[in-house]
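The structure appears below as structure tokens.
One protein chain omitted, others in place.
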Amino acid sequence: MIKKVTTHLSQNEALLFERSSPGKKGYQLPELDVPAVDAAEALGADNVRAEIPGFPEVSEVEAIRHFTRLSTWNYAIDHGMYPLGSCTMKYNPRINELVARIEGLAWAHPYAPESLCQGAMEVMARMEAALAEITGMDAVTLQPAAGAHGELTGILLIRALLEKKGNPRKKILIPDSAHGTNPATAAIAGYAVQNIRSSETGLLDVGALEKMVDQDVAALMVTNPNTLGVFEDHIMQAAEILHRKGALLYMDGANMNALVGMARPGDFGVDVMHLNLHKTFSTPHGGGGPGAGPVAVKKALEPFLPTPRLKRVGKKWAYDYKRKQSIGRVKAYYGNFGVLVRALAYILAHGGPGLRNATMDAVLNAVYIRKQLEPYFDLPYSSPNMHEVVFSDDRQARLGVRTGDIAKRLIDYGFHPYTVSFPLIVHGALMIEPTETEGKLEIDQFVEAMISIAKEVETDPEMVKNAPYHTRTSRVDEVTAARKPVLRWKG
Amino acid sequence: MRYLPKSDSERRQMLDVCGVGSPEELFAHLPEAVRLQRPLDLPPGISEYEIVEYFRSRAAENANGYASFLGAGVYNHYRPVLVDTVVSRGEFLTAYTPYQAEISQGTLTQIFEFQTMICQLTGMDVANASMYDGSTAVPEAAMMAVRATGKGRVLVAKSVHPEYREVLRTYAKHQGMPVAEFGYAADGGTLDLEDLERHMDGLTGAVIVQSPNFFGMVEPVKAAAEIAHKRGALLVVVFTEAVSMGLLTPPVDADIAAGELQSFAISPCYGGPYAGILATKEKFIRQMPGRLVGQTTDSRGNRAFCLTLATREQHIRREKATSNICTNQALIALMATVYMTVYGKEGLRELAEQNLAKAHYLAGKLKTRFSGKFFNEFVVRVEGRTPEDVNKALLKRKIIGGLPLGRFYPELADSMLLCATEMSRRADMDVVAEVLAGAAVESSGAIKEVLA
Partner (left out) sequence: MYPDNFRYTKEHEWVLAEGDTGTVGITDHAQQELGDIVYVDLPKVGAKIAAGKSLGSVESVKAVSDIYSPVSGEVTAINESLADAPEKLNADPHGEAWLVKIRLSAPEEMQNLMTAADYQTYIGAEK
């Protein structure tokens, strides 16, 4: 019945500090080729620390065993599918890791003379051009370090443009289906947030938008397809309404995996958007980061982009720091170059036709899952879905089982859970995004697992509510963790 | 395409289940006007070999085989082999954010250890699971201090990394958070404490200093703390050279430590990705941005770890969150954790001592501009030529010289910032000293001729 996994021995492992012993060493430094210096003399006795209390002391063997054992307690894409909605957990190509480590790229210092950075600058220029083509926009900045960082940059760009026109305005409209970073970002950028409710079909209510957009509204932030995985088919009308009233359209690019090569935000009225390279462009999540959040803009916003910008001077690349209208820097140096290299390698591997095929497979996988699970889970909206599908737990909730419980039981079947309880506009949401890098076998096993759990909910709801059973750790006590936070080892 | 694991027949079976004849039909519901009617203007996909060739060619156009004396926030330190061995494991590399604790204990345990080590290093009570980098950790720390004190004004030292200050300004501009700068002493190269006193007022929520500062000098953190605390402001201490904490007294007088971990096995990588840290005292926990991992038990009573205090964060608090940050730098933080483990308590100290020795050897052959104490970076005034010209001469000897400071500090346009680490070789340092001294000799020689 559960085909994908079985129980397996895994090593126990204590914390580093519990395995430490004074004098154990994992390193050896070369002999100094210059005279040693007395620290107290050179720095002043008050400035020299006694020791680093509690810091680990382990040998190399213990170090490698420690981290290896820890790693075996994780689930990862290399193990199997992550059906997490809006996360686009696709395969992380290993060639990306290799090229990012090539010495001339990995050891490039951001302040090395420009004549010795031409390779890095060429990579960035190539990346900017590729992303501009993919998004249908006019200019791209690679400076932001992550999606939320890109959102902040985007909103600051909007503010700068509106300020130049005489009135930065006061509010940003955000759909109630939006990711939490959207309102958080708007607040940091100094805007008030006004929620716009979705229509009965889960889409942007263009009628409501028409009424809401006034001289105080700076922009609307949308995700397209939205967080239900449904394309906002009135997006061009929405853009028209905003532009008519002097406001702008910001697009959260988290769901670009449904659009690359098939539709371009710049073509349907978007003024500024961010991309998540760690989603659409395959750079590894690494347990929570790093990412990169490039921002693409229409011409009107180009003068405000973060400084510096790349420019061509004869046959060479150079940086332009003389940008009077720029919003300034959002990060030191030029961006998460190492992540850009990985994303560019992904783009080169696919090429134009390949990117389009990937998008089509991503949508095919999601629709295939929807068709097979529709008889077992409630679909809150009937609109066609794209790269992800959102169910609600209504049917199971009547038997006392919620989306979170189903997700935990899915772990016993060998899968990482889907996104639980988001978006908030769906009651007890199950948000599923397979991505294009899942094959038919993996997806069929996922579908079988979900159907099996749906049946378990009917015959044995209590069992499902107390899952998972086969993991190293059973359900953790998040309540005590929050009531009495212990955030470090004390010994 | 090798990343798309479907055969044609499988695709056809799946299309049948979907009730369509071709994948394009799944997009038919999109309005005609939004659909891209032409192929993307990107070349076709290339092979693995060709991808490697492309990037190798780009790498060849950067600096290769040069000895470098650049620091200024990004440092050349040796990366132990174990670091890449560990982070290359698929279970770490391709894992998601550890929201599902039962199947993420590897990542969670490792972050808990990271948080602990940062506390041990900085002398703070609690550290988060990393910020994007040092430069963005600074405005996050400032916003945190403003939240905690209820006072909106920020004072930052001119001796804090110039690009970090730029990022602070960008964030501050729209928060109603006025930022003012105070200076450094022209002779010592450290904080001008009198200038700080002059700028301090009852409306200031945060005073931000960096130690070692951008010039490499060790700052009088305790004195700055007194001035800040006297008027009810919090002290934020920034660091860019993490190795310094192997030897230097940690910033225990600070309320918030914000810094950059790039020195801990994170390749310079032309500016990123890096990992910033934010660490603070117990009482400010709920004001902290970013992810936090906490210890707890599972239902069987075993120790386990999970993300906690999530109600501070964007996915719950939305517009009232402590920050909009979602990503942390987990994989990069893991590199730093492995680095700290490999070196350990004694190793980090020995490493710092080597850095101290190398830099002081080089400085001993030159005339430092500032009289204060420094760790592994210092400023020299160049005589007779511009720093840029000195660097041109050094390039011919396959050496990248120090950072000419004129781009950030017009008053120091005749000076450069030199950094020596455990990777700097004596022979290269001798050449740097020779070329810099040669510049002085040449200039005085030229004057002699004129006077003769």
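Just so it is clear, A and B label the chains in written order, and each chain counts residues from 1 on its own.
The definition used in the following text is that contacts are C-beta pairs under 8 Å (C-beta built on N, C-alpha and C of every residue); 3 or more make two chains touch, one makes a residue touch a chain.
Because the structure is predicted, anything quoted here is derived from the model rather than measured.
Of the listed positions B:Ser22, B:Ser47, B:Thr311 or B:Ser371, the one in contact with the omitted chain in the full complex is B:Thr311. When the missing chain is restored to the complex, the residue among A:Leu29, A:Leu441 or A:Val479 that touches it is A:Val479.
Mapped onto chain B, contacts with the missing chain fall at residues 286, 310-311, 316-317, 320.
The omitted chain makes contact with chain A at the following residues, 421, 478-479, 482-483.
Basically, only the chains that are shown with their structure count from here on.
With centres set at the average Cα position, the gap from chain A to chain B is 21 Å.
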